[in-house]
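The structure is given below, and queries will be raised subsequently.
Shown here: the complex without one of its protein chains, the others still in place.
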């Protein structure tokens, strides 16, 4: 049993983390921190915890460090980098779900997040928490920058193709569509049912922060600097991301070569590459899975890749638990679901 | 052409009113007032008005009265009764969409709305704006209390049966379900897509204000005081109300007698009673129609009535325009749609 | 480990059963039978099983009986009663999810299902599979009639009140609303997205079969024959039932007495009674939980009870696994989720 604390337990990622950890056989939740709801029961905010309740607390770094092996921080970016250094000093390991510790280069962060980074000294140490890419480093990491939702979906789809060098590095386009839980739990007319149901919209064209995170990892894959187009859309669904990705295959690349490139994921517990069909959001929603498929449009020499995840699970809380399992030496799948709900 | 002003043009009922009035051939919209968005274009808030735009203004009672024949007020209850007296004094006729002028007895209002009524002297004059019940009085009214959404749906279903005396007056139960636009345009986590989609909840049991409005009209129908059970529910849809109503038929009442009682609506332009089937929300959404059907459960001596409307149209803006048409001597159907969207 | 077979693995209840059993630590699935899809992989129909696949088979009673301790049958009513006798003869225990073995009186079945019962001789032996009512008998049963979805939701809400005798037995009204998965997996325009989204309809008034099943159990609770009103509605959601139930409290019954009556469920692992709030579908969807709340409308002497379940889990597959756990001597909660998804 490891002792785990969650800071920011009542946002959607935090609540999903509480849900997953509550069913994890090897975890003891010692502190569930919520600035807004301290003193209340978690079930006051989320009545689905009717049988597994927790008392929400104010943040007390000393107590948290004393009582925890690993702390998962679900705080806004900019706030995480204020809190995490104290946690590390207090002797705990940290998995941070914000964007603050995902970057190796603080300048990139500052350019896209439009704020100064408050803990640059930790960026050299923090590990990008994508097990499919950095499993070994994650096991021993003291600080994990848990990946973003859009980024997880896109990087898993593109990394193998760039590592194998079978696609052009220029002109990559990621047309991504996400459920509204990705926007978090907030009182905002723009995310109300009436404004969202029956609607789809694009937003943040050319400016969405996840662009830079995707580019960082894909540049490492390609061993050259990649700049790409990323367009997020808001869908009238609660959970799930589907990314439709357009790339140019190099000469002579056929379907077999593409599928072979994805072979690097063949033993992954949570990544499935379809050989002859396309994934849909309902194939993965509710699970920690990422499903990837593709079609080659020879007429216009375009490879179209479709990648799906549950944004709250593989795109946030589930991947965090996967990282936690690695850090604790547990079976990577412990407490995580690999069968989506479908309905 | 009549000159019309709308006060409160950017709530959902107000915007729906603007939409309907924009297509009305005999109406000129002279002022569109929005406290929150004064100075902006209506299309800044509601881009669907891209081809029929209006400049939103601060409320200027003098200018409004000068430029309008009829003013439609879409203000919160308690605010309407502050504004309407000045409008009447200014010489215009008023259709008020709040609850403030729906009651003949201020005590009932004050009991259910839990606030003092600010314009009690007008309650004797104001006409309850349900054309099917008060068409003649509406034509000449100076002040209309436009009915509530749940109330319209329930009253139309029950009024004929009580007038004809074919059901018991005790034990009436109205189980009503509404789309979320009924809650208005607001930034509230409880109405966010993530909290609303896939969910249904009951609320306001035994305390919802519309109970008293329904009881007022049905008591008039029955010529005795009626107290009933009303339970509203929030549905994961944008528009529409379906009410399932349980009553006890008097001895000897069969389906034919029930259908015959509804005969009082046979010439109504916007009320349809089904003889052998049940209405659904999609039959009426997008239209000013109310569709009513019923089934007699002889085994337990229960008459079950199902009634459907579009809450924003027949339940608010459409009924207001129907009243306006009557007040102006226009064809009652002018500018109103009697075919639902279905899809 | 027990060996389990599922007959009818590709309907929605069957697929949900496969999903739950796949995560059950003490179960080995030996046969997954699908008449329609025999020879295919389960993941061909339900790609969410991408990491836990099964080969669908034709029904071979001999092999199934040889290889199974318990067989779960998810067949249409009328078909189950053709298959189950052979399974019992073959020496296995059976949990049947159809309506065929839920009745003690074949006449009631034949009246409501409008067909002759094909295995009347088993009705004396079969146990109604609601653990909260029949836990002891379930443990040793050879044949379980697993309850219906609407019926589970309604019976759990009403049984304690009738056992305690605190409400009138006459005039009970159940206004129930269900997600569309309750209609099963079928190619039918009436359940298409375009016809269902944005819509709610009532159906089967006075004729729905679950009426008789609810009456059977509540009559046992009340020790007198109960006839009640039951109206199902189709909701534009995938999962979940909310039932709003209207009853007449006996004289002197207050909220405390109602809550006290529900005390019989205080140790139940999957039933939660709220003291001061109302349950919503999102509180239970995804879990095996039933959540119950109530409000007393003293003005009209009416007790309104709200009860919610996930129709595919507590209303079908989850309750079947709960029964299976009891039959196997496992912890009743094994493999079952008691935290809903909320989002």
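By letter and in written order, the chains are A, B and C; residue numbering begins at 1 in each of them.
One rule holds in what follows: a residue touches a chain if its C-beta (ideal position, glycine included) is under 8 Å from a C-beta of that chain, and two chains touch if they have at least 3 such contacts.
Owing to the predicted nature of the structure, the values given are computational and were not obtained by experimental measurement.
Touching the chain that is not shown, out of A:13, A:162, A:183 or A:281: A:281 (per the contact rule at the top). The chain omitted from view is touched by exactly one of A:93, A:239 or A:272, namely A:239. Screening C:198, C:232, C:249 or C:340 for touch with the missing chain picks out C:198.
Touching the omitted chain from chain A are residues 171, 173, 175, 177, 194-195, 197-203, 205-206, 227-229, 231, 233, 235-240, 242, 244, 246, 278, 280-282, 285, 295-300, 302, 304, 306, 343. Remark: the residues of chain C touching the chain excluded from display are 12, 180-181, 185-189, 191-194, 196-198, 236-238. Take chain B: the residues that touch the chain left off the picture are 12, 15-16, 19, 22-23, 46-52, 181, 198, 238-239, 269, 272, 277, 279-280, 282-284, 286-287, 289, 291, 312, 337-343.
The rule we apply is simple: only the chains that are shown with their structure count from here on.
Ranked by C-beta contact pairs, the top pair of chains is B-C. Averaging Cα coordinates per chain and for the whole protein, the chain whose average falls nearest the overall one is C. Separating the centre of chain B from that of chain C, both taken as means of CA atoms, is a distance of 39 Å.
Here the spacing of chain A and chain B, counted between their Cα centres, is 46 Å. Shared contact sites, meaning residues of chain B that touch two or more other chains, fall at 194, 197-198, 236-238.
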